[in-house]
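Here it is: the structure, laid out below.
Of the protein chains in this complex, all but one are displayed in their positions.
Letters are used for the chains, namely A, B, C, D, E, F and G, taken in the order the chains are written, and counting of residues starts over at 1 for each.
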Amino acid sequence: MSKPYKRLDKTQAAVLMVDHQAGLLSLVRDIEPDRFKNNVLALADLAKYFKLPTVLTTSFEDGPNGPLVPELKAMFPDAPFIPRPGQINAWDNEDFVSAVRATGKKQLLIAGVVTEVCVAFPALAALEEGFDVFVVTDASGTFNELTRDSAWRRMSEAGAQLMTWFGVACELHRDWRNDIEGLGTLFSNHIPDYRNLITAYTTVKGVK
Amino acid sequence: MSKPYKRLDKTQAAVLMVDHQAGLLSLVRDIEPDRFKNNVLALADLAKYFKLPTVLTTSFEDGPNGPLVPELKAMFPDAPFIPRPGQINAWDNEDFVSAVRATGKKQLLIAGVVTEVCVAFPALAALEEGFDVFVVTDASGTFNELTRDSAWRRMSEAGAQLMTWFGVACELHRDWRNDIEGLGTLFSNHIPDYRNLITAYTTVKGVK
Amino acid sequence: MSKPYKRLDKTQAAVLMVDHQAGLLSLVRDIEPDRFKNNVLALADLAKYFKLPTVLTTSFEDGPNGPLVPELKAMFPDAPFIPRPGQINAWDNEDFVSAVRATGKKQLLIAGVVTEVCVAFPALAALEEGFDVFVVTDASGTFNELTRDSAWRRMSEAGAQLMTWFGVACELHRDWRNDIEGLGTLFSNHIPDYRNLITAYTTVKGVK
Amino acid sequence: MSKPYKRLDKTQAAVLMVDHQAGLLSLVRDIEPDRFKNNVLALADLAKYFKLPTVLTTSFEDGPNGPLVPELKAMFPDAPFIPRPGQINAWDNEDFVSAVRATGKKQLLIAGVVTEVCVAFPALAALEEGFDVFVVTDASGTFNELTRDSAWRRMSEAGAQLMTWFGVACELHRDWRNDIEGLGTLFSNHIPDYRNLITAYTTVKGVK
Amino acid sequence: MSKPYKRLDKTQAAVLMVDHQAGLLSLVRDIEPDRFKNNVLALADLAKYFKLPTVLTTSFEDGPNGPLVPELKAMFPDAPFIPRPGQINAWDNEDFVSAVRATGKKQLLIAGVVTEVCVAFPALAALEEGFDVFVVTDASGTFNELTRDSAWRRMSEAGAQLMTWFGVACELHRDWRNDIEGLGTLFSNHIPDYRNLITAYTTVKGVK
Amino acid sequence: MSKPYKRLDKTQAAVLMVDHQAGLLSLVRDIEPDRFKNNVLALADLAKYFKLPTVLTTSFEDGPNGPLVPELKAMFPDAPFIPRPGQINAWDNEDFVSAVRATGKKQLLIAGVVTEVCVAFPALAALEEGFDVFVVTDASGTFNELTRDSAWRRMSEAGAQLMTWFGVACELHRDWRNDIEGLGTLFSNHIPDYRNLITAYTTVKGVK
Amino acid sequence: MSKPYKRLDKTQAAVLMVDHQAGLLSLVRDIEPDRFKNNVLALADLAKYFKLPTVLTTSFEDGPNGPLVPELKAMFPDAPFIPRPGQINAWDNEDFVSAVRATGKKQLLIAGVVTEVCVAFPALAALEEGFDVFVVTDASGTFNELTRDSAWRRMSEAGAQLMTWFGVACELHRDWRNDIEGLGTLFSNHIPDYRNLITAYTTVKGVK
Partner (left out) sequence: MSKPYKRLDKTQAAVLMVDHQAGLLSLVRDIEPDRFKNNVLALADLAKYFKLPTVLTTSFEDGPNGPLVPELKAMFPDAPFIPRPGQINAWDNEDFVSAVRATGKKQLLIAGVVTEVCVAFPALAALEEGFDVFVVTDASGTFNELTRDSAWRRMSEAGAQLMTWFGVACELHRDWRNDIEGLGTLFSNHIPDYRNLITAYTTVKGVK
């Protein structure tokens, strides 16, 4: 009767980053800019860290929406990048869907700007086609909290699971012993409080 | 097991604007007045832009609830306008239901004041009769957030999909190439940040 | 697949006011005291206005929880009043359940303090026995918003419908023409903005 | 011992609009975009309505800061417009100061983006030169509330008076009878609640 | 060097209630309507309780601003009531100033709608003429918190003291023994938490 | 069709406290530290009061995550305590699962830090194995409200019931008469408002 | 020209705790109960730790205001305790003023409930008599933030310095080396985050 537990598996997951464009980012007001930038880069870092196939796409990037933010372009030089000529729902673009299918993965981690359009539309379409959809909510932004709440509800009721980048990283990693250094670095770079814990710990450890 | 993805289709959708009256608007305190006015007019503009059949109605407008706001009256001179003599639920008024049915549309976009009554009651009734209901949450207002949250939950659990005007516009339009100018103008008129993107873009484009 | 639309019917509804006691009220911090007092009295007024059978109960009122607030006692001198000797869930008290059953009503409007206990426990029990439960969320209070949100979710997922007193009044009344004066007075007494609309309207109407 | 009451006088006042540029506006996050746009246009409208000399300036507008928003350019075609080649403090630009002095006014109404720089710097400089400075706080925006509060305190302690556009309009107008229609229109165009009051009033007045 | 302590004295104080009109009240959004209504009535009640001379005034009440709220009219049938024909600053109306002077009091308690105009303007003017001004901040309302903060700062820097109705009542009363019953009733009627304390106390006291 | 009412039963319930570690606690920012500390200790106290079998576990406690907070260690000297060598999901640790199974209980009360990982992962796993899961939301903390909301939704949709420690205590206790003193002490120690009620009550009771 | 720097000196300071009574505490809603209780006890602990003479007083404690909270009574068995028979301003009570004078201290640390009355009135009176007044803002509570802000402004403009208990402790202590253990314990008992730092630090230190 309840939604079953779909557990993220690093061999099954792909990341879709949808419309993180320089212009569109100025529309995001449900998350502070410093935090949002950090969340998006954290998701990108974890995609690389876990070697998840990643697909990038933009909407109408030769107009006011602006180009994909350069950091993402630089981090995924070899990832499929599909600048859509006009389709608002990325899933309406065949190249994008092909790129997603080509990853061979069933679990899709989706993030984008703005949440109720660039995330929700492909998420709903992917669910309809039988993919398991995990929305990375804190790497997705929109106009305000009212808009976000409406969008979350729509996706969630359609079967999507709402997660944040930290939860995704933890569910993919499973066990610290797989790579303490690597996961610690990811957290240190994107969670100031965690970085401070590490600094304090290693200092005392080292000094004594 | 999950709620299926109902995708808005401009050939299938009608807009119902319920009780946006000068008196009742002073009750709305879950959205700031400047933003709320903008959202309501944005929904009206998109209804016209996509040529969606639109039905207007008011509750007891010869009393303190006050008249329909003049902007809406002026924008839809030929739309069916049903001033209800007393029914609180617009769906209890036969003329209103007939007007809705006469549109021949299955997808109903509903907005109104106040959310838990003027929106929720006809939304629940329409769902019961098999319509697909999309609540335009940000063009609907009420007393406070507690009230709104209760209302959203009730409608959503009954099968309504919660959207905002921007999401509606994007889902109806499907592809920028259908009319770049038109959609851009709609956004420019109702999203200050988007207007600024366009201004900055066209200035640089033109100056260089 | 969705929760069906249960529509409130004044011939089918009863009101349960659970533990609105002088001591317990000091625990309520998710709604401001002026507003909460107003909401509780509004619910009481509407119970009287629609002549809904009403059942009052208190928890351990000879201790720190304190007595039922005197206004409620005064408004319902003939209503069944069940001071529970110890049961925390009112539904565990046979006198209370008998009083509820004796109303002969199927639709239960429940409000109380605190939401996650005094409201949620009898609400869940009543749902289990087949009653239709409508929680009057804004006449129910608790420690903070986190607590409230948890409680709402639990009740709502068990089948309860979340409403506020204004929505309840409107759904019960159905049509202004049933009694314009009466409903207007109820709103004027409990919604300052509505009272102002009436004042402004009648002044202009009368002066001209 | 206290700051003396400087009363705005429409024969003594000039308006300085500093750096309301398309790019810089995306930095404003202490006021919602819909409201901020409205406030800025309201200030511009009142400047025109009271025929106050107005000076416009921009900072480095050929770069990312972007052009002056077109609405302002269009509303003040004959006003001095000083695009500063580099000075961050407009008061460091001689053309700007000359334009201000040329107005012959002693009371300066200043608004701009961002508050702690584009508003505060010229405000402090003008105070030092003996002008009476009135900061129009709600037509001035910045990164967040912490930044705003710091800036307000600095200006206020230096002798500036903090006002909002509505207070400015009222203090300049002095008496409704000077022009009921004109002031009413200004308010109706920029205060949705006031517009609704007028709509409701005139409807009842006219219908009876 | 600091602002001296002006202590309220019931033989020296008068109350000025400025523009609490049915229309204007819909503009108040910095305080919730239930609370604001309560605060205004609490101030009126304390004016009566301490027998402070009270002056009422309205701005342009035959238009959209609407009439003085009827409760105030009813509570002060014999108080001077000056409907101003057009002056926005009540202090520009000679009848109003005469009525204030006729009270023979030096300490003025001022409250009104909206704070930055109807309160601030007469407050600043009265300070200039040497009155001691006490703004009753919680019985004064305006558009939003940004506006309120600007207005408070302006008045406070000009020498006004900011108080709330409860502080005013306590400073005027000085000693519970002057009239325990009377002050207790005032608090019980306007502070729900205090009413509950009294209910709980007297119940235990009486029952034991 | 709705989620059935699972009622907590003190003979059926066990408590799992997951990763309340000195380092990890500095990550919690969705609940204030004073309140969060109180909530965690309240849950521990109720576990002891109702003699519920309790299982403690930590994640990688020899690193920056830090040790289990000493209060918990001291309160449950004989409880199974499983410091996990690396598994992020406690349910992936066989010792932990064995300890849970060894309690012989079907109803699991889970709290931990951080909510979306240390609570959500074992909660989802336990649900899958047929346990009834009750998340103690206010004794669980995480980075911010966005993260919390995502996590609540995921667990709730999978079948977990969201409760707070106070609701848990009340549902387990059932009837004040089972032990007035004991429950009163629990509340007095962890709810300042309740403590004040008791103080006031017993004082009047005793003095009269 | 600015307010001079008065530095707290443990040989010059006394603590006045005004009206922290069981009933009155239920009025405090500008600070959460868990935090407020902690702050008040932290102030009491620091008074004891630095051996500052402390004066306790209550207002009308045989009525609904309730008794002094027992913790304070227990912590200061030998301190002067002046239950005022009726004076609202503690400074109007000769015994209280005598007790303050008897401390021989010039620097008064004042905290109480409610801020704008029980704290502000004696603070203003003491300033007038030449004492240096330090308001411990976070151990003082009132109805809401609007009320608090008004009160802070009034006291601050009259010459009071606003501090919080942590700042007071640090300014009195001057140098950690005076007593590392003692100050650390004070912080550990009242700042959960600091306690965690100590736990983590000493654990690593000890284990290595």
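Simple rule for what comes next: a contact is a pair of C-beta atoms (placed from the backbone, for glycine too) under 8 Å apart; a residue touches a chain by one contact, two chains touch by 3 or more.
From a predicted model like this one, the values you see are computed outputs, not experimental measurements.
Q: For the chain left out of this view, which of F:7, F:29, F:48 or F:73 touches it?
A: Of all options in F:7, F:29, F:48 or F:73, contact with the hidden chain holds for F:29.
Q: One chain is left out of this view; which of D:33, D:53 or D:66 touches it in the full complex?
A: Reading the full complex, the residue touching the unseen chain is D:66.
Q: To test your reading of the contact rule: which positions on subunit G touch the chain that is missing from view?
A: 1-5, 7, 31, 137-138, 152, 156, 161-164, 166-167, 170-171, 173-178, 180, 184, 191, 193-194, 196-198, 200-202
Q: Identify the residues of subunit B touching the omitted chain, counting contacts across the whole complex.
A: Counting over the whole complex, subunit B touches the hidden chain at residues 197, 200-201, 204-205, 208.
Q: State which residues belonging to subunit A touch the missing partner chain.
A: Residues of subunit A in touch with the missing chain: 22-23, 25-26, 32-38, 62, 66-67, 69-70, 191-193, 196-197, 199-200, 203, 207.
The rule is simple: only the chains that are shown with their structure count from here on.
Q: Could you tell me which of A-G, C-F or C-D has an interface matching E-G, in the sense that over half of the contact pairs are shared by residue number?
A: The pair repeating the interface of E-G is C-F.
Q: By CA centroid distance, what chain is farthest from subunit C?
A: The chain lying farthest from subunit C is D.
Q: Just how far, in Å, is the C-alpha centre of subunit E from the one of subunit B?
A: 41
Q: Starting from the mean Cα coordinates of subunit B and subunit D, work out the distance between those two points in Å.
A: 34
Q: Touching at least two other chains at once: which residues of subunit B meet that condition?
A: In subunit B, residues 3, 23, 26, 32-33, 66, 191, 193, 196-197, 200 touch at least two other chains, as defined above.
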